[in-house]
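Only one protein chain is missing from this complex, and each of the others stays in its spot.
As written, the chain order gives the labels A, B and C, with residue 1 at the start of each chain.
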Amino acid sequence: MNRILNFGMVGGGAGAFIGGVHRTAACMDHRARFVAGALSSTPERSIASGKALGLTDDRNYPTWEAMLAGELARPPAGSNPTRSVGVPEDRIDFVSIVTPNHMHFPVARAFTEAGFNVVCDKPLVHTGEQAAELTRLCAAKGTVFAVTYNYSGYPMVKQARAIVAAGELGAIRKVIVEYHQGWLAGDLGDQKQAAWRADPAKSGAGGAVGDIGTHAEQLASYVSGLDLESVCGELTAFVPGRRLDDDANLLLRFRPRGGVAARGVLIASQIAVGCENDLRLRVFGETGSLEWRQEEPNQLVVRSRDIPERVLRRGNAYLGDAAKKGTRLPSGHPEAFLEAFANVYANAMDAMLARAGGPGAAEAYDFPGLRDGARGVALIEAAAGTRGVHQNWTRIPAE
Amino acid sequence: MNRILNFGMVGGGAGAFIGGVHRTAACMDHRARFVAGALSSTPERSIASGKALGLTDDRNYPTWEAMLAGELARPPAGSNPTRSVGVPEDRIDFVSIVTPNHMHFPVARAFTEAGFNVVCDKPLVHTGEQAAELTRLCAAKGTVFAVTYNYSGYPMVKQARAIVAAGELGAIRKVIVEYHQGWLAGDLGDQKQAAWRADPAKSGAGGAVGDIGTHAEQLASYVSGLDLESVCGELTAFVPGRRLDDDANLLLRFRPRGGVAARGVLIASQIAVGCENDLRLRVFGETGSLEWRQEEPNQLVVRSRDIPERVLRRGNAYLGDAAKKGTRLPSGHPEAFLEAFANVYANAMDAMLARAGGPGAAEAYDFPGLRDGARGVALIEAAAGTRGVHQNWTRIPAE
Amino acid sequence: MNRILNFGMVGGGAGAFIGGVHRTAACMDHRARFVAGALSSTPERSIASGKALGLTDDRNYPTWEAMLAGELARPPAGSNPTRSVGVPEDRIDFVSIVTPNHMHFPVARAFTEAGFNVVCDKPLVHTGEQAAELTRLCAAKGTVFAVTYNYSGYPMVKQARAIVAAGELGAIRKVIVEYHQGWLAGDLGDQKQAAWRADPAKSGAGGAVGDIGTHAEQLASYVSGLDLESVCGELTAFVPGRRLDDDANLLLRFRPRGGVAARGVLIASQIAVGCENDLRLRVFGETGSLEWRQEEPNQLVVRSRDIPERVLRRGNAYLGDAAKKGTRLPSGHPEAFLEAFANVYANAMDAMLARAGGPGAAEAYDFPGLRDGARGVALIEAAAGTRGVHQNWTRIPAE
Partner (left out) sequence: MNRILNFGMVGGGAGAFIGGVHRTAACMDHRARFVAGALSSTPERSIASGKALGLTDDRNYPTWEAMLAGELARPPAGSNPTRSVGVPEDRIDFVSIVTPNHMHFPVARAFTEAGFNVVCDKPLVHTGEQAAELTRLCAAKGTVFAVTYNYSGYPMVKQARAIVAAGELGAIRKVIVEYHQGWLAGDLGDQKQAAWRADPAKSGAGGAVGDIGTHAEQLASYVSGLDLESVCGELTAFVPGRRLDDDANLLLRFRPRGGVAARGVLIASQIAVGCENDLRLRVFGETGSLEWRQEEPNQLVVRSRDIPERVLRRGNAYLGDAAKKGTRLPSGHPEAFLEAFANVYANAMDAMLARAGGPGAAEAYDFPGLRDGARGVALIEAAAGTRGVHQNWTRIPAE
């Protein structure tokens, strides 16, 4: 029996969709225990949320600063070796940061500096400098830092990555990654989820490109193993009055790998009426290709020259180790979003437990971290630089 | 904040796939707490499993009889009104029975008789008499009894039921329900899951028809609102040496409803090589039809005369209350098997909490219960009676 | 350059959907020429239809008897060896019979007896005796007789047959064939296509089972290579006042092959609201299975134990000879209903041309013939015998 890990949350109070997702994901395998929180942006709302979620009063903190201090005052996790499954009263093993984007940096910096492991939502921070600072700090402290690019937690995405890494597609030539949502096609109205996303001070320089474009980039990079070299594209705000892009179309160039400089297309849109959460990836190599869709996550289509298309499905013996490790149910018993999210937590928790084994022990674990987070920030900065800029467009003569 | 319910399990020890599913489903929404168990068929294995799953020694019981006695010795659930979220040390609120089939009846009877709520796996029991006895007993005790026909927990299945109930398809003429698996296409080998299923003493009179045919029947009845009147069919054991059917094909007649006596087909097979967990339902009415597949559970296809086919998806505002209640994530963020399973628990737990409100308070809750369980037993008995019997087959002349 | 074949039609006048299909299919590859016809059931309508379709007056016959006589008076096909591509003025090479069912037998018998090749729509005739007589007559005359079970003309159906024949699925255990249409879910109204189908005197003893159930049976038999041994089932007429079944559900037993007596299910319904022409087939063997749907005819799904599902697509090099022969366009350029229909004609025309090579020369050609036609008649006779008969149904006790 592994030790059960204690965790707290900053953000994620009542009404915040993603907070509940983090809690369910962290606890899905009965390996983590939600014990502390500073769950909202005001002390009153924080305390109320904590009560509703069953936190004990002594760990239901009014602010994240109070939580940091309060937890540091407790004995370190694992300090009681006589209890095999961990002691709820111990200091938290990690903090999950699920606030609006602008709070990620100060909270993550403070907890990392204090030696806590961190799980942080995406996009990581607002600037490349902030990302670099977190990276330096985390390396110095030896803590685990996960960024919840949850789509890379799907078993069939892990299988896709393994297929590319094994060279089954040959050198990669092209990557097409798309993320279509329609929920911002109209006015924001009073949707809480939408409000802060439309405010550059809270959301950062990217609208759709930051909110979902970074997911797309991470998925593409994770599976292809390629690094972006440069982007050329256009961000548009279609809804009148919107200050951040709600539609992003980017051409991609990747750094050469295997003698081939791959090209790509990244489309991220939140005005795609009728699309729900339509993230999809296609990767084309010299000898094969693959295709995956988030809305049908249990399957992966693989195509090669001269043989029939193959449809791989989660839960089967023919899959590789990474896909198998991230699988809870037999084939045909579909798994979905929450399980993938839980896989990010599961692998990060493995890394946290392994950390006790000494420096570097956590390296081998397969979860998105600061490197992924920094790449997303770089994408936003590069793409946002294109906004309003007229590139080298060639006119089509009017008829 | 609702009171958190305590539960224990009989069966579901280490290595039993379905035990983990029940635990994860019950705890998904942080409304239940796993505190007790008699997890296996021998005291040694029970204790070992309980340790591995973190049960405290005083509630890690060697046998289900010991568990029953031990829990009765604790204060009743909810007896400490000062703790809003329930006290872990209290008596269990319900027991989940996830043993092989032959143990369902004695365990369910004993716990029901002692006044515990029960969640029991399917098929319920071996005989109609046993089902009737449980039904009488449960009515007398006023306890909640859920049978985990988990597929009826899917939101889009609930939507399908609502569509039929609202008359949108007209009177129902035909129901086609299928459940195809391939995992028993070959020899059992040493698969633990397969072994007891092939033993009539443990599994009951039905092989495939009992294991998955009852799921199919329940799904068909739940959605269509119809009652089976009679069946005509054939059970076959294709794998040499197998004592129970691994393939069942049944023609169905339903009792008249709305002036129409519907017809149907039920196919349940575990030798369908290449199929994983392919449960699917089609319902045809006078003016419309619907189609649902378990392996793509987030969508429901509805067809009506003279207008385009519609594809309804989970998480959208246009769905009805039952589907919405059973939904945790926004549209496009797929939910799957575990969430549906959790919905059976969630609604049963609602009923358990409502029970305090007096007799009948729990009636309104939407979860499969003894009535569904008894219908499944009746199906097995009717279908198994056809085994080996030559019905009124008409020969096709040889050419 | 092959000789271009002359053909005439009995039935298929203006307004008859299937007549145009036959003409387009026959002529698709520029190998046949429509030169004669007795196109309707009255002389006036026949002549009018022939004019509209461009027949010359001398071959636009008022009745099929006149056509038979008129064509016999012309020089036999191919009698002018100096014209490589055939002479339009020659006697027809074959007649296509596309009348309502009750006319198939007299017309087919007369033309066969006169030595003409025949292409006849399905179901072949009304009784097994009639089928046997045509079979004897055709054998005696050495003519070619095709029955347009057009769905067996699809390349991916031919591939499916080849896969089964090669033993890739192991011995066949189960066949599920379904044919769902919704167009007869309501009153006939004044649809011409529907009217004669509802009249037993014109349609024969089968409604849905004859009109589309025979297609299903032929598809199942063609692909599986199995022969039906007996059926048990139920025909229902759901629409009030309808004299023939509009819904048929049959359990199937096949004669043993490879040591296995396969079981099956055949569903044929014309009250399946929202279904268009939903013919689909699944075949399960000991080690693999396949699935094909008429509405997505360019692909064939093949599944085997322990490897990913494969999706075979028309037009690829990995397919077998029969599928390749029936292919006109490259992969990804979809072919459909008309091309499959044309394949029946193409292979039958190959057989007609081969006939000149001596007895038996035409045997090798892959098109549905009298054997298929007779099997369909046997199915109707067996199934229609079940109508109104209560088989050995087992009652489900009322709750």
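Definition applied: contacts are C-beta pairs under 8 Å (C-beta built on N, C-alpha and C of every residue); 3 or more make two chains touch, one makes a residue touch a chain.
Predicted model, so just to flag it, every value in this text is computed and none were measured.
In the complete assembly, the contact with the undisplayed chain comes from C:Glu335, out of C:Asp121, C:Glu335 or C:Asp366. One of A:Tyr61, A:Phe105, A:Tyr149 or A:Phe284 touches the chain omitted from the figure, and that residue is A:Phe284. In the complete complex, the residue from B:His22, B:His215, B:Arg263 or B:Arg313 that touches the missing chain is B:Arg313.
By the touch rule set out above, chain B reaches the unshown chain at residues 302, 306-313, 316-318.
Not every partner is drawn; the one left out touches chain C at residues 1, 4, 17, 20-21, 23-24, 27-30, 34, 51-54, 85, 181, 275-278, 294-298, 313, 315, 328-339.
Residues 128, 169, 173-174, 176, 182, 185-186, 227-234, 236, 238, 247, 249, 251, 253, 255, 260, 263-265, 267, 269, 271-275, 284-289, 303-305, 309, 371, 374-375, 378-379, 382-383, 385-386, 389, 391-399 are the ones on chain A that touch the missing chain.
What we mean here is this: only the chains that are shown with their structure count from here on.
In terms of the stated touch criterion, the partners common to chain A and chain C are B, listed by label.
Of all chain pairs, the one linked by the largest number of contacting C-beta pairs is B-C. Mean C-alpha positions place chain A and chain B at a centre distance of 35 Å. Chain contacts: chain B has residues 275 touching two or more partner chains.
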